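Just one protein chain is left out here, and the rest sit where they should.
Chain naming follows the written order as A and B, and within any one chain the residues start at number 1.
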Amino acid sequence: MQGFKLAFNYLRIGVMNEFQYRANLYIQILQTFIALGTGLIGLSLVFDQVDQLGGWGKADLLAVMGVFTIMGGVIRAAIQPNMERLMDEIREGTLDYALTKPADSQLLVSVREFRLWTLVDVVVGVVVLIIALNQLNWLVGGWSALGFFTALVMGALMIYCFWLIITSTAFWFVRVHEIANLFEGLYAAGRWPVNIYPNWLRYGLTFLVPVAFAVTVPASALTGRLTLQTWLGALALTVTLFTIARFIWKVGLRNYSGASA
Amino acid sequence: MKRYIDFYTSMMRLSVLEQWQYPIANYFYMIGMLAEPVIYMVVWSAVATQQGGSVGGYTPGSLAAYYIVWTLVRQMNIAFTPYGWEWRIRQGRLSMSLMRPMHPLHEDVAFFAGWKVVMIILWIPLALALSFFFKPDLHPTLLEGAVFFIAIWMAYLIRTITLSLLGMVTFWTTRVSALFELYFAAELIFSGRLVPLSLMPEWVQQAAWFMPFRWAFGFPIETLVGNMPVNDLFLGLGMQFVWIFFGTILVSQIWKIAIRQFSAVGG
Partner (left out) sequence: MPSVISISKLAKHYQVPEREAGLKAAAKGLFKRTYKIVKAVDGITFDIQPGEIVGFLGPNGAGKTTTLKMLTGLLHPTSGQVSVLGFEPAKRPHDYLRQITLVMGNRNQLSWDLPALDSFDLQRAIYSIPTDEFKRTRDEFIELLELKDLVQKPVRNLSLGERMKMEFVGALLHKPKVLFLDEPTLGLDVTMQKRIRSFVAEYNQRYNATVLLTSHYMADVEALCKRVIVIHHGQLLFDGELSALVEKFSAFKTVGFTLEDPAADLSQYGDVVSVDGSRVTMRVPKEKTSAVTSRLLNELSVEDLTVEAAPIEDVIESVFSVKKEALE
């Protein structure tokens, strides 16, 4: 329980901090709309040529873009800033400050940072999603909606575990900063449903970097494509990844040795 | 003149040695950048296959060729970003550079040029891997190869010029990310980065002639992949040269004004 109180406190401070930088809000809005614009241009260029891609129609792909934007917002608001800070602290030996506080270290390093304004992405993503659902005449059953929300949460958790595992390797290999680049590149693949990719890429995007579970699976739920099998698979994978991440974190901590004198 | 050759050789050598120390980091960087063209390639190949084999004159084979060459051109036109300029000023590194009898822009150009030598070497196995998976349809002639080689270095200079101009805006204000974002968005559309320009609406193709983006990106790719008539190849090189010529003049003029601003407020 203390952990959640702590998380809430960090959130509060993070938000107050962000209010100091109101200009960042406007920049974020601009960035979100530019990304949206280029995404829509890409989509329309494709649909100038075809009516559907890999079994997904225009409205379906719009829904995918909505989920992609929402998830991207969540990652950049809550997950990535914490992991990047963790990376820096491991490299510079200042992780000690976090380790000497009376709270679970993994929880602490995962919730310290929060970029409020990035939530604009989430808002815009929701709007896009609503427009897409409109075009699909809101053919979403209760189970599908539940499937969507749970898949979204699981997807976010999987991305978090992935980031934590990679960041934890900084305990052994110092220069992992380029991971951020790598991840952003691979995450961009989530713009399109993974089944249009060749097999080898699809497996990579499912089991190596859980992009499929972050975007395609929730979008599938909303567009009536999700099977119970896939949902259960997502659940199993989430639990597995979480266990592995926590294990690697603990092992890494034991190896950690702070900055040299 | 000899002095500059000496400096460039020395700086590039230093840069190569430095970057060679971090092959893994460089690979992560490059693989991360690969995702973008592979996604475009796969999507458009899917479209082409659905359309019965080709879209806008590009088959999956020639799309693969386009986007694989894309990856090399992308590496070639990496230059110091406006965010880098901001960082450099804030860290006091610009002041240190100004203390030396060598224009900081020469340092930038030489440093990145050296890095590219390392990048090109590391890129080759990646290109072979991509070719294995995507089977590009590529048969360039010797002339096209030669033109390509010149075009990619000119592309590097053009992009250095445009990014430096943007970077110099940071001398006047720190809140310029909005401007940069707009630039990168325009570049995405008008350069041939998102899709080959021939797949874009007519008006976009026309407009692209008058903007620097295509000459730093799409044109070099097209020299190798596009089966361009010889006249067009040389016309393109000419356009690149024109952009570099006028761009350099513009950069040196703005630099003088920018440094005056920097010295007035101390950065």
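Please note the rule applied: a contact is a pair of C-beta atoms (placed from the backbone, for glycine too) under 8 Å apart; a residue touches a chain by one contact, two chains touch by 3 or more.
Everything numeric here is computed off the predicted structure, so don't read it as measured data.
Across the complete structure, the visible chains that the omitted chain touches are B.
Interface note for the absent chain: among B:23, B:92, B:125 or B:145, the touching residue is B:92. Touch with the hidden chain on the side of subunit B covers residues 3, 6-7, 9-11, 13-14, 17-18, 21-22, 92, 95-96, 98-102, 260, 263-267.
Following the convention adopted for this analysis, only the chains that are shown with their structure count from here on.
For this pair, subunit A with subunit B, the centres built from the Cα atoms lie 29 Å apart. Residues of subunit A that touch subunit B in their complex: 23, 26-27, 30-31, 34, 37-38, 41-42, 45-46, 49-50, 53-54, 173, 175, 177-179, 181-186, 188-189, 191-192, 196-198, 200-201. Listing the residues of subunit B that touch subunit A in their complex gives 22, 24-26, 28-29, 31-36, 38-39, 42-44, 46-47, 50-51, 55-56, 133, 175, 177-178, 181-182, 184-185, 188-189, 194-195, 199-200.
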